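Please find one structure pasted underneath; my questions will follow.
A single protein chain has been omitted; all remaining protein chains appear in their positions.
The block that comes next holds chain A.
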Amino acid sequence: MAGAGRRLAIRFALHGCANRPFYHVVVMPVRTDRQAEPIEQLGTYDPYPNKQNEKLVSFNFERLRYWIGQGAEPSKPVAELLGLSGFLPIHPRSYIKAQRRRKWKQEADQSQQENNKDGDIDTAEN
């Protein structure tokens, strides 16, 4: 396959300032610095939810297609985002995360119900 000379990665490059992360999705050789000059920027990712509680992501799918064809390997977080966007199959980690969240939510709901029950009893006693 093409691009066998050097390993390429599609990954996040952290930009932004103090307490305000912002990521560029970039393609660059695996061993280079995070902040080094990328070969190409393929998108952005804003991990802070906006007013509508959305985390905004943008991708250049055409170039992504090209670079993945050239042998660039998306990092796990990028692969997860690409899976959620429908460009690639959903990443296994996404499934596990969803399961965990579902479980936690269930547990939280249960504990809340129990608390409510206790509260009811207390009020009844008073």
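Please note the rule applied: a contact is a pair of C-beta atoms (placed from the backbone, for glycine too) under 8 Å apart; a residue touches a chain by one contact, two chains touch by 3 or more; residues count from 1.
Rule of thumb we're sticking to: contacts and distances are computed from a predicted model.
> According to its UniProt record, what is the protein name of the omitted chain, chosen from "DNA-directed RNA polymerase subunit", "Small ribosomal subunit protein mS26", "AAA+ ATPase domain-containing protein" or "Translation protein SH3-like domain-containing protein"?
"Small ribosomal subunit protein mS26"
> For chain A, which residues touch the unseen chain?
Chain A touches the chain not shown through residues 1-2, 15-17, 37, 65-66, 68-71, 88-89, 91-93, 95-96, 99.
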